[in-house]
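One protein chain omitted, others in place.
Each chain gets a letter, A, B, C and D, in the order it is written, and its residues are counted from 1.
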Amino acid sequence: MSFVDFLSLGPLITLSAAGVATMLMVAAWRNHRIIYSCTLIAFIMAMMAVIPAIKYIPHTYPPLLVIDEFSLFNTGLILVAGFIILLLSFNYFEEREERKEEYYILLILATIGALVLVVSRHFMALFLGLEILSISLYGLIAYLRARERSDEAGIKYLMLAALSSAFLLFGMALVYAFTGHMDFPGIGAALRQAGYLPVSVMAGFGLMLIGVGFKLGIVPFHMWAPDIYEGAPLPVAAFIATISKGAILVLLIRFYQDIHGNDYPMLWWMVAIIAVASMFAGNWLALTQQNIKRILAYSSIAHMGYILVAFLSGVQTGLEALAFYLVAYFITSIGAFGVVIVMSSSLQDAETIADYKGLFWRYPWVATVFTAMLLSLAGIPLTAGFIGKFYVVMAGVNGHQWFLLFMLVINSVIGLYYYIRLVAVMFAVPANGEQTTVVPALPIAGNITLVILTILLIGLGVYPTAMMQLIQQMMRILV
Amino acid sequence: MFPALIPLIPFVSALLLMLGWKRLSRIAVTVIGCGSIGLSAFVAVLIAIQFAAGGEQAIVQHAGNWVEAGGFKTGFDLRMDALSVVFVGVITIVGFLIHVYASGYMHEEPDYARFFACMNLFVGAMLTLVMADNLLLLYFGWEGVGLCSYLLIGFWYKDPANNYAARKAFIVTRVGDTAMAIALFMLFQFTGTLRIPEILQSSTHIWSKGDPVITWIALLLLGGAVGKSAQLPLQTWLPDAMAGPTPVSALIHAATMVTAGVYLIARTHTLFELAPDAQITTAVIGAITLVLAGFSALVQTDIKRVLAYSTVSQIGYMFLALGCGAWSAAVFHFVTHAFFKALLFMAAGAVIVALHHEQDLFKMGGLKKQLKGIYWVFLVGCASLAAIPFVTAGFYSKDQIIWLSLSAAGGHTAFWLAALLGALLTGMYTFRLFFLVFYGDLKTHVHHRPGNSMMIPLYILALLSTIAGFIELPHTLGHVTLFSNWLLPVLPAVSVLHDSVAMEWTSQALSAVLALSGIGVAYAWVVWRPKGMSDFLEMPALLWLRGFWSRGWDFDKLYNILLVYPFVYLSRMNKKDLIDKLYTSLAALMQWCHNVLARTQSGLLRWYILGVVLGAVAILSVLIWRIYI
Amino acid sequence: MILLVLILILFFAALLSWIVGVKSHAGSRWIALCSLLLNLGIVTGVWVNHPAGTGRWWYQYRVDWVPHFGISLHLAMDGLSMLMLALTFFLGALSVLISWKEINSRVGFFHFNLLFVLCGITGVFLTMDLFLFYFFWEMMLIPMYFLIGIWGHEHREYAANKFFLFTQAGGLLMLLAILGLYFVHAANTNVYTFDYFDLLNTPMDPAMARWLMLGFLVAFLVKLPAVPFHTWLPDAHTEAPTAGSVVLAGLLLKTGAYGILRFVLPLFPAAAADIAPVAMLLGVIGILYGGMLAYAQTDFKRLIAYTSVSHMGFVLLGAFAFNEIAYQGVVMQMITHGISTGALFIIAGALYERIHTRNIRQMGGLWLRLPMMGSAAMIFVMASLGLPGLGNFVAEFLVLLGSWQANHLLTVLATIGLVVATAYSLRIMQKVFFGPCDRQYNMPDLSGRELVIIIALVIVICWLGFHPQPVLNTSQQNIDYVVR
Amino acid sequence: MIGPAFYIAAAIAVLATIMVITRYNIMHALLYLVVSLLAVAVVLYLYGAPFMAALEVIVYAGAIMVLLIFFVMMLNLGKESAEQEKLWLKPRIWIFPSLLCIILLGELVFLVLQNHQPAAEVKIVDPRAVGMALFGPYILAVELAGMLLMAGIVGAYHLGRQKEKTLHRFLENNEL
């Protein structure tokens, strides 16, 4: 490994080292606060390690990894998101679990997995990244052993993830068997050479789609999402909703670009059907759901559908839109989960809608943040979500995907209903003598995090230019 | 002198009364209410004199712009010409008399100020109507009088029946107004203006005689006119409008507003001359209305409804005249009718007040002795209405119409016969009313005798009802044509086809005989052999016929079945808005989808795995399908 | 710059009144009132001494916002915008006044929302950038949603949701159309911009133009609202608090009409002309259907709401008649409908405060106790049925006069709508103020504050009825461009 | 190369796997699985991957299966669970999923058979080449695999640790 390799892989190496170090520390001396601080420092260092890497992009580490603008941008995004989730985690675990230290190791490992996915250009890296992520997540989801549902969630996730991994592997094997390559550009080149898409390779892609689709939580591989969101600790749910899905999406884009997916309408068809189905299923399922975590799960299914519309537009704008949407979606989702986290008491997560009744009149600030997040999910102006949706629609129009856009519009309207329903609940005037069961913890760190997220949300909603320029630059190189 | 002052004074006074409804004393209200009309009348007379002396075609005052948009331009332009002078004069003078009468009649009314505010508003609007130089301003007055009519019919708002009557009046006339509005659109489309003189001037260049466009325009204008003037087929509102206070009936529903249609047609006579079909339609409508309303008047039991039907019938005469091209005859009948019908209404009102708000004819009777003054003025009114030869104004005006309906260029024997039949009916119902009220046994106690404020206007009107006829005498009787000469600059003289003195004599004699025989029949019916007559009238067939006539030939029923019930039924049916169902069922569909999908989220791991497998099968199937099939 | 100030004043006043409202209700009210009056003053000032000879656009202001997409903060004011703004601030100030006693809970937040809606509406009327337009278009929904959802009547949430979903659905279609236009323009000229002036005269093929136009049109038809997209309106109007109903009926509906005049017709003249008969037909259906529904209602506010459907049908009819007279009528109708319907809602609200019902079956004979209110109601009912001398007559007459040139049959049907209007309008008076009074009410007639509101409205409606020329002249310049 | 050895091994593998999925008793199933894995190891060998065959035997059949067997024995799942399993495995339950899976198999087979690559002999990749690849270009992947195992260990460590209270109840109920 050369020096440049080292610098380029800086974030990954930093986190890996931190993972090992924290494990050793846990072995030596358990102290939540110290481990927490160390993890925070590790994340900060990893983020800083992104900076020197910029100088050497694009850098390829053959045959496994590639570090270019796109992967670095997403590395940064994932690290920031992880950092924010970390900020929200301390109080949550402090109150709930006696052994909290392993959480941080697993979180670091899961983040490593996501980072590997982001930089991978090879089936092997893909597989390993995915599995690091998955296996850490098994532990994370079932982390709160005192909670009845976490085991159930863990086992469901485990079984389905293993199953989908098996599909993914079999698909990869098919692709490998009939192209002779496992690195993305190699596959792309082989397919180009063949001049068409062999059916068996096609089948391989199809099976891989199952593995990827499972992680993204898109129809028909979405069914785990609500149960896992409900059973997992809230920060972990936020992690699954954002980092895990984001990393896979990044991978998907890279793969698709490298194999020149746009040349093969077949692929487009498969993804398009899934996208439409995801939008409808997600929104319909969320319609009268009473559990906030499940609503967020369903909404994320639908959002993946929207993102796929951008993906399918087949134009440069689409990828830009996707990246921007992803950023907005990260902020919004973490923000929404953050609100649920700060609203939860040490005894119980604030997960039913009833817990939020009249929230605005009790905790106006939290309710305002939540409203902002929900409106962003719904794509209402002044929020990043609006610009994101705008960008997606723009990409769709640019790519003349009128049918998909029409579906998107219909679904946005359906989606609005349940977002606005939540908002309405928060602003509902509580009847006299009505008491909510959950007494929110409202930790300071959590509140500060929410402030930052809200500022980001509205900042991006009002002045998206800087972010757009960044994204545009990065995407130009990818295509 | 500004013509604008004439309508402005009543408007201002109405505004004053509205704003000061709480603070003004009764006397102040009376002074403002009656005084303003008096002042207006005075100004009108001055301007009329000025106009007569000036010898101009018309005095036009531009009192400001109103609407100017994209080539459409109208202003508040008021016009005094021969025709307006006649109408303004009648409106202000009769209006003033009625106001004075009303100050006595409404003496005990708590909402005294509101009453006068509305009345003055009405006079203002009516004056605007007849003085308007453009059709939009005319329309303004037209709708304004409609509003006031509505307000005054429903003046005693606590009784729902009054409100229904008011609403009916407004809506039915609005139907006519709508037609008129369309006529306005058409006129603007073809002439590019709504100024009446310009329209009249250019119309002859634009359209040839009988052009379908002008026929349509004329018919639509006629539609407006029949609405306002309660002619067939929109006559049904007027009898119900009697729910208002009697001075209102006198002013609005007898003397002035209901003749607005006559004014409109007279004003736009050039258009009607260009559209012979429309003109014939006018005459036919007039003829039929006057007969039908005459029959209805014959069997009414409510004193005011008799008069109302008689009004409809008399306006039918005017329409007949208009339709025959006898413009000035129509206007002349308007003048005399205004006098004697106002007189009759007010006298009837006095009777009603005297009998403690009793309106049923069959509960009256024998009042001759009790109400001497009223008896005499009533007699004058009735005589004039029934057109007793030589001494009454009604004779001269109506006789002219009867004769011209035969002899004028647009005349026809059928019209003439209808007019004669009308004359007979008029005599019958008028004197049936008269005899029923004043002869026979006293049935209701008289509790209140009208005071001077009520009686003096009656005397004046009685006088006018008598002498007004002498300004226009037929060939056969002196041949005075003061009135038609006066109108000549505006309304062309009637073109007479059969200028035969002998025939005119015959016609006059016939109508006189018929009127007198009508009176005779009425006398026989009510005074001489009441028993025998009533036995005869109790025959089942006749009984039904009486009911039929009494209900106004069941036009109400017809319209209810054809228009009102379907509309109300449809709107009630659709109260919840059927289209909304579309959206709510859409929402229900979404809910259904949710329910179905929520079932799949069973929480069972195997089920989820099945989902994945299904997905796998689906993906591969799509693949195979796309490639091979 | 002054245009930005108009928006910013409202924006900051909104925030300020929220903050102040925590401590002092009166303070919040006064801040809201003063900011609106200030804006009204500015607009009136502009109206009276706008720079002469600058052509159609009195003021323009432009700053890049997202240059990446060709989005700029482009505000401009012409006669049409000015009139709409004057209406906005006038009705806005009245809305604050009518809420003075009615809203007693969460006053600060109420005024925040109210001012925020008005801020959004101001933006809609001023912006000349399609992205920004959409931005403001959506921005005004949320606070409106709160106004209905928090301070509304019994079924407020249902109504608020319905309102929100309908307008959003329309809005999203418009977004598609905006973006379609953006790319069509870019494809033809290679300039990526959302600027209104650049997008005017974009050459495009007719089929494309039709679809894009439909996207815009549907959004505006929903907002207008035209049958069959109207069903959100009765619910929203009925359930909203009085101020909400006034803003909805008086202003929000106007944004739809404004959109048609500002965007649909100029951007797609040919496509709009193609669809004109259908649009006019929808307008006529709206007139008759709305009137018919209004006649059947027993809820006072719902009845008024359906009259809005009927009246806005005239706007649609006139807008697609393609001649100047009709356009002038449309502009007039937008203003006068705002005034007259707003006034009726205010009366309904005042009645509700007194007798706590909106069911007209339970009313009757109220004239006895409330003669002043009755007279006011009479004036606005007459306005609503199009009595000459009141503003609505001028508007409707011009619309019909204009549309007659375009389509005889539809105009005749629309004119029949006047008869229907008479039926339902008079029904209001009859059921509410006339008839026997079976209950012993003891309630005050209009208070001083209410009197001020009503008199202001009466003066304006009469002024518009007798002397509409200033308004017509102001909109004239704009219309010359539209008609071409 | 595709000779009798392959067919026999493949047949054993498939049959053993069928036995695995039809057994009621988990121990039996596990043992059949070991057989299946051994047969697969033969196939691997035939396909020129002797090192993989060895790993299959050592790691899969040896380590992982033993872990499972040990686990099953720890939980002491005996007759009861076999009975239960019998109850659950009714045709009504398995027929539809099996049909579905067979459709899937059919599709897979169909798609794989569409391959028209020229037939090539099996190439033997000796352990040295594998080692060279593993510690050459794929060294980073090996490190990542280390991370993977670390995640597995930490996860298993955290989750496997028994909660005192639960343990107590568990002991109580099972009367060990």
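Just so we're on the same page, a residue touches a chain if its C-beta (ideal position, glycine included) is under 8 Å from a C-beta of that chain, and two chains touch if they have at least 3 such contacts.
Note that in this section contacts and distances are computed from a predicted model.
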item	value
Protein name, per the UniProt record, of whichever chain is missing from view ("Branched-chain amino acid ABC transporter permease", "Membrane subunit", "Formate dehydrogenase" or "NADH-quinone oxidoreductase subunit K")	"NADH-quinone oxidoreductase subunit K"
Chains on display which the left-out chain touches in the complete complex	A, B, D
Residue of A:D68, A:E101 or A:D227 in touch with the missing chain, whole complex considered	A:D227
Chain not shown: contacting residue from A:A53, A:M182 or A:A247	A:M182
Interface with the unshown chain - residue positions in subunit A	123-124, 127-128, 131, 135, 138-139, 142, 145, 148-149, 151-156, 158-159, 162-163, 165-166, 169-170, 172-174, 176-177, 180, 182, 226-227, 230-231, 289, 291, 294
Residues in subunit B touching the chain absent from view	598, 601-606, 609-610, 613
Contact footprint on subunit D, counting only the chain that is left out	1-2, 6, 10, 13-14, 17-18, 20-21, 26, 29-30, 33, 36-37, 40, 43-44, 47-49, 51-52, 55-56, 59-60, 63-64, 67-68, 71-72, 75, 77, 81, 84-85, 88-89, 93-94, 97-98, 100-102, 104-105, 108-109, 112-113, 115, 117, 119-125, 129-130, 132-134, 138, 141, 145, 148-149, 151-153, 155-157, 159-160, 162-163, 166-167, 169-170, 173
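In this text, only the chains that are shown with their structure count from here on.
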item	value
Subunit C and subunit D: spacing of chain centres that average the CA atoms, whole Å	70
Whole-Å separation of chain centres (CA-atom averages), subunit A against subunit C	43
Euclidean distance of C-alpha centroids - subunit B vs subunit C, Å	38
Shared-contact residues (touching 2 or more other chains) in subunit C	none
Shared-contact residues (touching 2 or more other chains) in subunit D	107-108, 111
Contact pairs between chains, per stated definition	A-B, A-C, A-D, B-C, B-D
Complex contacts: residues of subunit B adjacent to subunit C	18, 21, 64-72, 114, 136, 139-140, 143-144, 147, 150-151, 154, 157-160, 163-164, 166-167, 170-171, 174-175, 177-178, 181-182, 184-186, 188-189, 567-568, 570-572, 574-575, 577, 579-580, 582-583
Complex contacts: residues of subunit A adjacent to subunit C	361, 375, 380-382, 386, 390, 393-394, 397-398, 402, 405-406, 409-410, 412-413, 416-417, 420-421, 423-424, 427-429, 463-465, 468-469, 472
Subunit B contact footprint on subunit A (complex, rising order)	155-156, 159-160, 163-164, 167, 199, 202-203, 206-207, 209-210, 213-214, 219-221, 223-224, 226-227, 266, 269-270, 273, 280-281, 284-285, 287-289, 414, 417
